[in-house]
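Of the protein chains in this complex, all but one are displayed in their positions.
Our next item is subunit A:
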Amino acid sequence: MNDHEESGTTPGPLSRAARVPDRPAVVHAAHISKRYGSTVALDDAGLVVTEGETHALVGRNGAGKSTLVSILTGLQQPDAGQVRFAGRPAPRSTDRDAWRREVACVYQKSTIIGSLSVAENLFLNRQNRGRLGLLDWPVVRRRARDLLEAYGVDVDPRAPAGDLSVEQRQFVEIARALSFGARFIILDEPTAQLDAGAIDRLFGKIRELQAQRVTFLFISHHLQEVYDLCTTVTVFRDARWVLTEPVAELPRADLVAAMTGEAGGLITARQRPLAGAGAVPLLRVADLTARTFAHLSFDVRPGEVVGLAGAGGSGRIEAAETIVGLRRATSGTITVDGGVLRPGDVGAGLAAGIGFVPRDRHRQGFVPDMSIAANATMTIGGRLTRAGLISRRRTDAEAGRMIDSLAIKTSGPDVPVRALSGGNQQKVVMARALAGDPRLLVLIDPTAGVDVRSKEFLLNKVDEAAGAGTAVLIASDELDDLRPCDRVLVLFQGRIVAELPRGWHDHDLVAAMEGLSRHV
């Protein structure tokens, strides 16, 4: 681990490339820096991908992977540094066609137009023209069929692209990328939405294309896939390059360590005593199953903080949203304090005493133009009435109490939430969750996009609530969010694969979230 750290001081990836001089670098990015305002997205980072290899790029959220991809595909310009393709400087940023001949990216978000046929998607804006300059559809379809056949993609070119499965859409996008002449393809988390069978077929396809000298840069959150598929791995952390190693020579533990940094060690233990093991569970989830997760069963006791960890696509968010009633499970029951919750009914959840911090505060957390008071008391309006009408005075008084208790920085309860900073906005969302003195708090990514001090404050509030006997469920992939937990359940591909008691190591948790625990 430590020698990797030291090598970071030299322009690392460049020296690594020198080890294989016989194989030219397909892409060579050196000393790339990029800032967005005050945020450093990339800091003197680099990447060398040699021809014919499948190169993995891994790192935790915010490591700079996405920024590097948009620079490698010419969508963004680096503030400093240079990108070269096969030794030549990168094309001008305006020359999209030239970029497309060098590199193609299959993004997580599909760029296929569902209302058009597969053939048309493949040759959009470059369809063949016949007599009178009119499009020659038979030729377009034949070329599409030939292209799909050449790369062994079994899709009918006449089918509407919207009818394709995620897997087929990716194959079509790969075929389209290759048809521009690019022999270097970036796959941005291609497996996030695929099931196991589809992942196998995708890997098979990648290996086939590798045999045709196509080079891949593979971005994934699942380290097991890196070991299954890739020859070389590059790790980014905190906007910096950390290491580039042949996969076969890098033990898994070292890879995880490189991703998490030296954080390790014991978590700052919370002062709160463990919840009594004998207490009757407040939340009881039994055999809960839906499209994205299966057979979840667990309890949360009063005063206990339970983490629900998992990477993107693990089903943790969907599971938490099902518990509060935003989604409906296909089977299984949710019991709060002995009463079975009506599925898919947020109102029933609120009535049963659930307080909820949703995943994306901008979309589900608050109404930006409404005041702090109105937002924070949204779920308890019924208790602040006078003669059947919502009392402005009682609302403001209640909101004032919340502002004090959560230390929201504002000139008063009438300020619209839009005007607050991200951290204070999230406090308003937390205030709303706490408003009805809930018996169960369900928090999804409760500190996403907030500054360090607000994060600390919000997590202390969680601790405080638990100390007062509230049961808490935190669904997050942020290690910091999970530190207050008495135990952490880890979801991987929709199933609980590990339960870690308080005192877990970062390495263990990350490994479990990346699906490695079964293999280590």
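Going forward, a contact is a pair of C-beta atoms (placed from the backbone, for glycine too) under 8 Å apart; a residue touches a chain by one contact, two chains touch by 3 or more; residues count from 1.
By our rule, contacts and distances are computed from a predicted model.
According to its UniProt record, the chain left out of view corresponds to "Autoinducer 2 import system permease protein LsrC" among "LrgA family protein", "Autoinducer 2 import system permease protein LsrC", "Imidazole glycerol phosphate synthase subunit HisF" or "Spore germination protein KA". Taking the complete complex into account, A:142 is the one of A:84, A:101 or A:142 that touches the chain left out. Checked against the hidden chain, the listed residues A:80, A:113 or A:253 yield one contact partner: A:113.
Contact between subunit A and the unshown chain involves residues 96-97, 111-117, 120, 124-127, 129, 133-139, 141-142, 154-156, 158, 168.
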